[in-house]
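Here the complex is missing a single protein chain, while all its other protein chains stay put.
== chain A ==
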Amino acid sequence: MSNDDTIPITIEFSGGLEILFSNQKKYNLPLPFKDESGEPANVAFLVRHLCDNVMEDPRKELFVLDGTVRPGILVLINEADWELEGEDKYEVQKGDHIMFVSTLHGG
């Protein structure tokens, strides 16, 4: 895939989610520019892409549930709650930093 077809972004996992992604907290990822149906790549597509191409752990249900990020995972787009940016419809931009944080409950 040439650079023109992908968007370079940074993905980060926190709160133990990195365990599902080969214990690697940070990924510099080239995300395909368009999704399966030719629409600009948004966060929903990014989540599918991570699930299918990056996540090696077979326990997909610990990351995705009913087609979206499971409850208890906070998605942060450039250090802000994704609710502030349009949730999974947010179109991914070059250089974006997208973070997935699992809530902790211990105390």
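In this section, a contact is a pair of C-beta atoms (placed from the backbone, for glycine too) under 8 Å apart; a residue touches a chain by one contact, two chains touch by 3 or more; residues count from 1.
The rule is simple: contacts and distances are computed from a predicted model.
The listed options are "BBSome complex member BBS1", "UBC core domain-containing protein", "Small nuclear RNA activating complex, polypeptide 1b" or "Adenylyltransferase and sulfurtransferase uba4", and the UniProt record of the chain not shown names that protein "Adenylyltransferase and sulfurtransferase uba4". Where chain A meets the missing chain, the touching residues are 14-16, 19, 25, 56-59, 61-62, 65, 70-74, 76, 79-81, 83-84, 99, 101-107.
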